[in-house]
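Below is a structure I'd like to ask you about.
After this line comes chain A, so read on.
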Amino acid sequence: GSGGNEAAAPGQPDKVTVGVIPILDVAPIYLGLEKGFFDERDIDLELAQAEGGAAIVPAVVSEQYQFGFSNVVSLLLAQSEGLPVKVVSNGNNSTGVDGEDFAGLMVKGDSPIRTAKDLEGRTVAANTLSNIVDTSVRASVRKAGGDPSKVEFVALPFPEQPAALAGGQVDAVFVVEPFQQAVLAEGGRRIASSYVDAADDLTVAAYFTSQQLLSENPDLVLRFTEAMQESLSYADSHPDEARAVIGTYTKIAPEVIEKVTLPKWPAEVNRDSLQTMADLAVEDGLIEAAPDLDALLP
Partner candidate 1 sequence: MLTVNGLSKTYDAKGRHVEAIGDVSFSVADGEFVCVVGPSGCGKTTLLRCIAGLLPPTSGEIVVEGKVVDGPPDGLAVVFQEYGRSLFPWLRVRDNVDLPLRAAGTGKAKRRELVTGALDAVGLSDAHAAYPWQLSGGMQQRVAIARAIAYQPRVLLMDEPFAAVDAQTRADLEDLLRSVWQRLGVTLLFVTHDIDESVYLGQRVVMLSSSPTTVAEDLAIDLPAERDQLGTRADPRFTELRGQVYAQIQKAKQERT
Partner candidate 2 sequence: MIRRIALAVALPVVLVAAWWFASAGSTDFYFPPLKRILEVFPETWFGPRMVDDVLPSLARLGIGYAAALVAGIGLGMLIGANRTLRAVVEPLLEFLRAVPPPVLVPILMLMAGIGDLMKVLVILSGCLWPILLNTVEGVRAVDEVLKDTCRSYKIRGRLRLLHLTVRSASPQIVAGARQALSIGIILMVISEMFAASSGIGFTVIQFKDGFRIPQMWSGVLLLGLLGVLLAWAFRLVERRVLGWYLGMRAGIQGVRKER
């Protein structure tokens, strides 16, 4: 371990590394760092960027990192496989507004596909399979009255999706910002906001830690949670500052940052939405038994 889990010497701040993905969703933690919400609580925060959960989860479990950022379905999967993870703070939620979310199910402008039901027999790109994206898209299909088992999914990272859609290699994509803007700029059309369809005010991602750290240093976890909550609330109520901070840790072009739809950043995890997600995951066969949300959530 890098020493963060040992009690710090008096007056010395705890060194804490958090694994994050350089996307819009983590703007609050960057903002909170800037605003000093972590310093105030004696947390010397360092943010480590990784491409996805592949590197973050194992690093947190092995206590290389103290905390990490991950989508909730990954955390449900991890927990159901017996990985000792524990959510400590909300990450971000969908906007809850159909047609105005930070992620969307999109087709080409001239596509005959009108609703999610039309996706039957079509190919949809998702960044990873058997995870939050395809589960949400299936929810959209169901809601539109279609049979989700007739939809074909292909794994394709977000950055590659706009080109694949434009090139006609897939019929629909599910992208988050800023790729949503990219698709729109090419004349793409949104047919559903799947995160909104999946559950009301869906908690999409959360910050988590390992059970070990929680039992060894509950005080640190508590301070981190408080700092996170303050950051989330601040970001939620100061979208302009959030937009500004995004420009510092991503390479998204400034004019795009102006346009992107930001997610919601409530301080608390929406437990009901997670229950819905867990049920969907069971229904779609991602996990076998209903997960124990109490064990996962704070």
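Candidate entries met the following condition: all candidates are chains of the complex that A comes from, given by their letters.
To be clear about the criterion, contacts are C-beta pairs under 8 Å (C-beta built on N, C-alpha and C of every residue); 3 or more make two chains touch, one makes a residue touch a chain; residues count from 1.
Quantities reported herein were computed from a predicted structural model and do not represent experimental measurements.
All listed chains 1 or 2 share the complex with chain A, though the touching one is 2. Residues of chain A that touch candidate 2 in their complex: 53-54, 57-58, 61-62, 74, 77-78, 81-84, 125, 128-131, 152-157, 159-160, 163-164, 167, 169-170, 286.
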